[in-house]
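Here the complex is missing one protein chain, while the rest keep their positions.
Up next is chain A:
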Amino acid sequence: MAKLNKHLRKLVTKMVKSSINAEGVVNAQMVQKFSRALTSLSLSQSILALSEFIKGLKREINKSSLIVESAVETSPLLQKEIIKTISQHYKIINSQFIINTSLLGGLRVKIGDTLIDNSIRDKVDQLRERITHV
């Protein structure tokens, strides 16, 4: 299986960092510029480098993306309150509010790789785990 050149890997990492500005927003022009540069490589290296670049960007975007799941629809006021509270600890660029009835109640918040679960479903799971050990 073809592998990405070590130096190229380092370069791609730098490109990913340069594509995100200080506020955590993706700079579309830079992304286009880097993508063009990577497509000029040999076909195999270009495919690998581009996929690594996309993965890196995805991860960076993911770091500042807030996903809030709730069993019922949340009011705009509550949404604002949630974003305000979370942004005290995490950088938030975009947010998404999803209705997930399987949570039964409460909220499940995901930002980057961090998941904060305060749903009824999670509490039921905690209870189940506790009593299955009896």
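Just so it is clear, contacts are C-beta pairs under 8 Å (C-beta built on N, C-alpha and C of every residue); 3 or more make two chains touch, one makes a residue touch a chain; residues count from 1.
Following the convention adopted for this analysis, contacts and distances are computed from a predicted model.
Colleague: Determine which name in "Sarcosine oxidase subunit delta", "TRAP transporter large permease", "ATP synthase subunit alpha" or "Ion-translocating oxidoreductase complex subunit D" the UniProt entry assigns to the undisplayed chain of the complex.
Modeller: Cross-referencing UniProt, the chain left out corresponds to "ATP synthase subunit alpha".
Colleague: Looking at the whole complex, which of A:26, A:41, A:61 or A:116 touches the chain that is not displayed?
Modeller: A:116
Colleague: Among A:17, A:55 or A:80, single out the residue that touches the unshown chain.
Modeller: Once the missing chain is taken into account, the touching residue is A:55.
Colleague: Using the definition of touch stated at the top, determine which of A:22, A:77 or A:131 touches the missing chain.
Modeller: A:131
Colleague: Where does chain A touch the missing chain, residue by residue?
Modeller: 1, 9, 13, 52, 55-56, 59, 62, 110, 112-118, 122-123, 126-127, 130-131, 133-134
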